[in-house]
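Just one protein chain is left out here, and the rest sit where they should.
Here is chain A:
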Amino acid sequence: MKNKILEKRKLAYGVHEFWIENPIVSKNAKAGQFVIFRLYENGERIPLTISAVNKDSFRVIVKAIGKSTYELCRLNKGDFILDVVGPLGMPSEVKYYGNALVIGGGVGIAAITPIVKELIKEKNNVDVILGGRSKEYIILENEFKNANNLYIVTDDGSLGEKAYPHQFMEKMIQEKNYDIIWAIGPSKMMKACSEVAKKHDIKIWVSLNSIMVDGTGMCGGCRVRIGNKLKYTCVDGPEFDGRLVDWESFEKRLNQYRKEEKIALSKYLQEVGEPTWL
């Protein structure tokens, strides 16, 4: 397994699309699943949602946040990833529901592309909301052409309506009945959308980006409380009913290595200088 980077494209500042050659992942991946990368010896294990597959390759879309994702974004076409393990996690529960609403926020838009595709294949009516900080952060817009309706919202109103995704979602639910909802994006967005869904008593799937080490159910680091039961994001998820997620502890756990992440990133930037490649 060579894990060669076949294509790389910059989608927004710090957001990059990679096509990686790996027939095992591309053959078996289903919507909602993820892979774990390790770039080199002593590198971190980086979980990334699979955003599309081709014959012998698959796509991930990476947002540079910490040292490891900065380094990943610095790689180019023709480079190799040392380890790629996947597909991991339970696939999305895609079937015929009727009316589906799918919300993608920021880099979370990458994660909803295969779900929307599958929902359409299962003959659902699919409405899609794409949200971002500003128009630069709305990515992959043209991959949702087959959806019944596509709406765009931005925090600053530079594209589409000026609103947060959950506000627009509320408005949509007032106008139309939905049988199922997906919301994938920053945890604040997923939490807000889950609250709206709870209020209207509609099931909502969210995909949790917990901190993980192995991704195979072995370390328990990605644990999250779902309906008062401890679950492991990597093997029980990554998708859960957002109405049951204990968002408070989830968000605190996401921040647990903030200090260490800062140390690692600043050390890295000292070594490589201005990250002009972002």
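Operating definition for what follows: a contact is a pair of C-beta atoms (placed from the backbone, for glycine too) under 8 Å apart; a residue touches a chain by one contact, two chains touch by 3 or more; residues count from 1.
The rule is short, and it goes like this: contacts and distances are computed from a predicted model.
**Student:** Given the options "3-methyl-2-oxobutanoate dehydrogenase (2-methylpropanoyl-transferring)", "Fumarate hydratase, beta subunit", "Glutamate synthase (NADPH/NADH) small chain" or "Carbohydrate ABC transporter permease", say which is the protein name UniProt records for the missing chain.
**Tutor:** "Glutamate synthase (NADPH/NADH) small chain"
**Student:** Looking at A:Ile5, A:Val25, A:Ile138 or A:Val153, which makes contact with the chain not pictured?
**Tutor:** Reading the full complex, the residue touching the unseen chain is A:Val25.
**Student:** Of A:Lys162, A:Lys176 or A:Lys267, which one is in contact with the hidden chain?
**Tutor:** Spelled out, the listed residue whose C-beta touches the missing chain is A:Lys267.
**Student:** Contacts of chain A with the missing chain: which residues?
**Tutor:** Its contact residues with the unshown chain are 1, 24-25, 28, 33, 38, 42-45, 67-68, 82-88, 213-214, 216-221, 223-225, 230, 232, 235, 246, 249-250, 252-253, 255-257, 260-261, 263-264, 267.
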